[in-house]
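For reference, the structure discussed in these notes is given below.
Shown here: the complex without one of its protein chains, the others still in place.
Chain naming follows the written order as A and B, and within any one chain the residues start at number 1.
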Amino acid sequence: MTDFLQNCIDGVMFGSGYALLALGFTLVFGVMKRLNLSFGPSIMLGAYAGTWVYLNFSQNVLLVVLVTVMITVAVGIYVERLCFWAVRRDATIASMVSSFVIWMQLEEVAMHLLPERTYPFPAFFTSTVIDIGPFFVRSEHISMFLLTLVLLALLHLFLFRTRPGLAVRAVSDNPLASRYMGINSSNVLFLAFAVVSVLGGLAGFLILSADSQVTPFFGLWATFKGLIAMMLGGMGSLPGAILGGLLLGVVEANAFWYGGPVVRDISAYLLLFMMLIVRPGGLVGQRIVAQQQAAYERV
Amino acid sequence: MLELQAVGKTFGELQALHGIDLHVRRGTVSGLIGPNGSGKTTLVNIITGIYAPDSGRVLLDGKDVSRASADQITRLGVSRSFQNIRIFNRMSVLENVIAALIGHHKPGLATLLGRAKRIGDPRVTAARRALETVGLLEQGDLFANELPLPLRRRLEIARALACDPKFLVLDEPAGGMTPAETASISELIRSRIAPGRTCVVIEHKMDLISHVCEHLCVLNHGEKIAEGDPRSVVNQPEVIEAYLG
Partner (left out) sequence: MLNDYLLTVISNIGMISLIALSAYLLLISGEISFGQQAYFGISAYAGAIATTLWGWPLWLALLFGSSLAALAAGFVGLLTLRISGLYFSIATLAFAEMVRLSLFKLSYQLEIDGELIGPNGAEGFGEIRWIFDNDVSVLEYTLLIYGILLLVLFCLVLIERSRLGMIFRMLGQDPLLTRIQGLNPVRYKVTAAILAGFIAGLGGTLYAHSFTYIEPQIFNVMLGVHALAYGLIGGLGTVLGPLIGVAIDIGFLESVRVFQGYRMIVFGGLVALMLIFMPRGILDENRVYRLKNLAQRWFRA
């Protein structure tokens, strides 16, 4: 029982990172009902650029954060223009496939930048173990968890207290109506991608520096963890993304404890597969699936 | 032939149909009219099995088909066209009509593996005949998405007609057409399609309705407000009020 609770604590800590990634997916999905599978690789490329600066120029951590975020945003915008803006609006699947093939490009660019398998990533946090009763937590996980909460609060402020945030929510709620209200959905899409890339860049930095290393597999890892967390919680739902991230973290932590790394990964995919079959919209996102279905079957 | 008994349907909060009774006699053409959102298309979707009714029954030749799926109902001899045109865009015009003839009887393995466009195949002959009926035979080799709108509507009719259905539903066959095209399509329905068939026609255009239909039913807010001979029905005060108010 203590083990299980300890796993749950670890899971929640790590799940907060998943939640950040899932928020990126869910915001983009909400605005345009399309999936950006290149999200993870964009972050990976950003982090690679950051590492490159770290190794070649400056040990300044803030500079690394800045470069990581800026390159992630630049790559995010490249992906947006090529795979989403240029592709016909109703071609949901084409965009998804397109973002998947761009992934290969990004990975190869990253390999040209830093050809080794593993690189050190600046550790932003000091690493100690903190005891709480019978349980313990690592300090870098606590810092990551707290910073995630701060980012969530900022995102919430952006979405619910600013005019651009209102536009994002309007388009995601009803694209047609917001077009009639004079909202330029192409601009909103651009904005959403930029915001999501900032979020993704920061999330990538937090996760990597808690790990203090970066590998080319981070792109794949980030896309899948974010995707699974979003789909578990609910397509296009913000609370769903957080819920899904935490759920995924807890499930993985336990699967890892009882079965090892392969079982952890299988359990995540199994959970996703079952969820898609039983409730494609996730725990709280069924409304969007129903809407899409209705729009499709309209006769 | 077709009988609806107290058919009701709700979508979420919206009650689209409240207890509709309808009787379509064999060999007649019935019109179904009503303002936008009055439930006409919902009714057609229930008849053709796309939606299941929440209450009431649908009887086809005395058999309860309320729970039958759309493909089963089609195999029972019900065909339809769509208000917002649905055709197979990436096939030729002729192939679109052949497509309607494959599933008319549940196809076995031999049927499935046979060549779709074999010359002399009864399906190809039937498809050509249907195209000829609606005047599209010359365009048979065009790609379906190259057709202009009025001809697409004709293609839909040809497709619905091809398997020689017992019961035919036309959902706004003249939607979006000019008066001349409307006149031509209503003449087509009257002289080539209606004879010997049971049809239901949904339409806004009264000249088409009065030219084609022997019986008229008016829906408003999901309820049947009038029924009977077209000329007398359109003069009833409720009907005038529904359309003007």
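Operating definition for what follows: a residue touches a chain if its C-beta (ideal position, glycine included) is under 8 Å from a C-beta of that chain, and two chains touch if they have at least 3 such contacts.
Quick caveat, the model's predicted, so the values are computed rather than measured.
Enquirer: For a quick check of understanding: of B:S55, B:S92 or B:Q236, which residue touches the chain that isn't displayed?
Expert: B:S92
Enquirer: Which of A:V28, A:L155, A:V168 or A:L227 touches the chain that is not shown?
Expert: Touches the omitted chain: A:L227.
Enquirer: Please identify which residue in A:A94, A:L114, A:L166 or A:A194 touches the non-displayed chain.
Expert: Of the listed residues, the one touching the omitted chain is A:A94.
Enquirer: For subunit A, which residues lie in contact with the unshown chain of the complex?
Expert: 34-35, 82-83, 86-88, 91-98, 100-105, 107-109, 112, 220, 224, 227-228, 231, 262-263, 265-266, 269-270, 272-273, 276-277, 280, 289, 292, 296-297, 299
Enquirer: Please output the residues of subunit B touching the missing chain, sorted low to high.
Expert: 48, 50, 69-71, 74-75, 80, 82, 86-92, 95, 98-100, 102-104, 106-107, 111-117, 141, 143, 163
In the analysis below, only the chains that are shown with their structure count from here on.
Enquirer: Taking each chain's centre as the mean of its CA atoms, how far is subunit A from subunit B in angstrom?
Expert: Those two chain centres are 48 Å apart.
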